[in-house]
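Would you mind keeping the following structure in view while I ask a few things?
Only a single protein chain was left out; the remaining protein chains are all shown in position.
Up next, chain A:
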């Protein structure tokens, strides 16, 4: 039973949280600040609980009390700045391991946290009685950079009139950004949430709204929420704003919130939500677990959907009116996803990060069931194929995606995913792209499990999990039942085997415990004598992202006499499989051919090979393996498959295969499909593009009008005058989508000069000209946008003469027409904006295309103005895409800089993230190519960005890491100067080796760094080591220890480097605190200074404390200087707590030069030591060349009380 397993769940913490109160007293929109307190009720599970570790980031903590006694605390966040050392390595391997270590050091799942509270000694004795402790923390947030997002439009009026709002956001467990908590999915507790907000605002949060009370002055009101269902802190969210309230007309427990003026859209968009509810409740035979549900639509959302307990936050851009076609299914899908996550993800939470795939898988799977029911089987199968193709492409390109990483912990260095440049040990180190693929694979694997055990059992399992959780949730904490609400991989698998009695072990082993997909190559021959189909299936399991498959595979053979399924066993060495054919006789005239679905149809068999009864063959038609199949069969077989196979997946496969057969027969088959109303519209859309490709390939033999033109004319133009399109009528969505797609595909046609045929261009221009939407019930904005896309597609490179500057006079007349249309559309959009500004988006793309093809001068200024904050987000992204493209093509350093500045400064998190992913997708240069852009300053800037500039947003930081990887690869960027050329002062050869080596041996999370890569160059590496030592005590011993250890502990490296003498340390401290001997830590001193600081903290006017800091410093503000974290492991428990109290820093700069000649090693040592008292000597630092381009230096350590 999974119950046993769950009982076995052991909290990594020496206490158990049972209840938490969050009270936000004050939300200031003007200053973007929040003041509040939390109170955690905890049960110690050990005697003598003396230290409580909680998670908290960027909160300013004023006081901590445990059971009304003031408690000292330490705040230390190593993720603020990942690499403290003034390392010149700039090496991604190094960074990744340091980052992983930093995240581990505060990982709540390992019992760690940024905030360490010392339980007052008076309470220690009570530990025996296991008495409840109440931890009360007062905190505030000032201009939060993560966790909470303030949207304050810059218009006249009160905050409510301006539509100002604030909401919580984050990637994975990020609640620590806005209040102190145990930020783990596995620590459940009940909640009481209070928000005092302006009387004109509404505060929406998790749980039931118990009451709303005015404050005494009647100008504010307090919203009281209770969440009696045990919930993990990451599933808590809130939104405050002048929302309009809509109670769902079908379900009164459901309330929708949107920003002012959008209520009509909200009404329409939410009108079907009840159907989703009903669907899930029905298939899961379980009521929605929470007593209410709230949807909030906010501007500048972090993600389109984010779910938390009993509430989901959506992007306001998903709202739409009834006139919009294209957005409707998208919005519904998002809602369905959000709701699925309510059951699995919010209500049932995961036990650990490695169990994430189960929850993502189940929620994705039931979402798929909803798609199947609502949008039909075709859409569902199409979606599955799409998802399968995505994951297969990703894995083959980037390497495997591992669903269930097991970290056997300890000192083992094996890395389950050595091909990745990031660690998958924590959600916070994952690349966003990888995480999306992870989710995609998770639900596909769920589907595989369903295939294995049947849907009925699958739903029974879900129902069982939910009802167990339901029972548990209603219990008191003391019953120890709450862990039933956590789901683990093993618990899930046990449930499956209990319910179904089937062993799915091999399946799990293949797809969950192992990464990679299967790549099949298939071909066949028909043996006429034996009447046997000889099928050969080969696998590629050596290239990256692939794995070997052994087991059954289904093959469907359509013969003249019917369709037959065969199950073959793929074994180690057998490639060939003989499949007996059923059809004995050669075709019987007039006989109908039975299909798989029982249908019998007439076919024109003249195309087929007269010797063979085979019509077509499909390998793994049910997509029961995560695979890519490359199958060879004759073109006529693909054509038969396209025409007569009823499965949309088969049709789509046939279409992509037919691209390789540009013949008249293929053309006919595709045209027939295009014309068939019964055919799934997405297949027909795909056929359009295939037809365009075929037409281009058959250019010389093509007869008749350009492909699809007559078809389009027949379907959408007036009978009487075929050159004029009918006035729009989009009542039939299938033909609407086809009408949208055909011109886009047609524009891809090319004539012998590789130009878009004049006829086609004029045709598209006519479509634009005669477009008339006055009688239409629906908006035509997407249609018009696609017509502009069609114009874009028709563009071909201009014939350039001597690179002359493009002027109007040299404009090609066709291009002039196109440009006129675009200008007009873009200008009209200013007067009559279209929904989601789709037309502007298309126009910007078109203009960039004109520029890229050399028709008009390449110039980014237009795009830059559209990319500014204040435009609709879709427009901004399109404009940014154009700027990114410009940067790549023109190698413009200015634009690149501009983009990076925006990454750092843009108010919208999504845009910042998007810029990085656009840059990574379309990089201005790569590690392989030389580029003038690639220089030291850039390396420093990016390094700084990922090292410390993005500490408030995991997703952004991972995006920066991705970009760094794309640009420079894993090793030291090639553009950095070689050691001798650079910095004489800071040379110390050995150090570069040192740190990573230590990491390798100490941090289980740091297996990635491969020092040998770094040193194979046999170049001297230089690096500066700055040991940030706070107050000289806590970390210094480690620093020393590490140095001492290195020669002993580090495995010999290739090109071995010798350890030289430990650095001398000389302290010159200007602060008022005396230098302390690192080795001598006097606990008393520590406590004293702790008290001293605390005193200071209270004295200071709190908000002003940060205000005085230069902006970059802010993030580091509360941070305690940290060692590279793995070192923390043991000693830190005893010593690191004192780290925070010291007010000065020691910087040890060890400059060593090390030279190596052949097999001999010589050593030169230079030691320079500087000890700056940071707070006083900022300028000095800046001047000192040692720091000049070291992002880490200026901000590494500041403790709050530094400022005297």
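Criterion: a residue touches a chain if its C-beta (ideal position, glycine included) is under 8 Å from a C-beta of that chain, and two chains touch if they have at least 3 such contacts; residues count from 1.
Operating definition for what follows: contacts and distances are computed from a predicted model.
Undergrad: Could you check which of "Glutathione S-transferase omega", "mannose-1-phosphate guanylyltransferase", "Transcription initiation factor TFIID subunit 8" or "beta-fructofuranosidase" matches the UniProt name for the chain that's left out?
TA: The chain we cannot see is recorded in UniProt as "Transcription initiation factor TFIID subunit 8".
Undergrad: Determine which one of A:320, A:350 or A:845 touches the chain that has been left out.
TA: The missing chain is touched by A:320.
Undergrad: Among A:847, A:880, A:911 or A:961, choose the residue that contacts the chain missing from this document, as touch is defined above.
TA: A:847
Undergrad: Just to verify: which one of A:729, A:796, A:897 or A:931 makes contact with the chain not shown?
TA: A:729
Undergrad: Touching the absent chain in the whole complex: find that residue among A:69, A:525 or A:828.
TA: Candidates A:69, A:525 or A:828; residue touching the omitted chain: A:828.
Undergrad: So which of A:550, A:575, A:601 or A:718 would be touching the chain we can't see?
TA: For the chain that is not drawn, the touching residue is A:718.
Undergrad: Just checking the interface: what residues of chain A touch the absent partner chain?
TA: Its contact residues with the unshown chain are 153-155, 162-163, 199, 202, 208-216, 221, 244-245, 247, 249, 252-253, 255, 259-265, 292, 299, 316-317, 319-323, 718, 720-721, 724, 726-727, 729, 769-770, 772-777, 779, 805-808, 819-820, 823-824, 826-828, 830-833, 835-837, 847, 850, 856-857, 859, 861-862, 865-866, 868-874.
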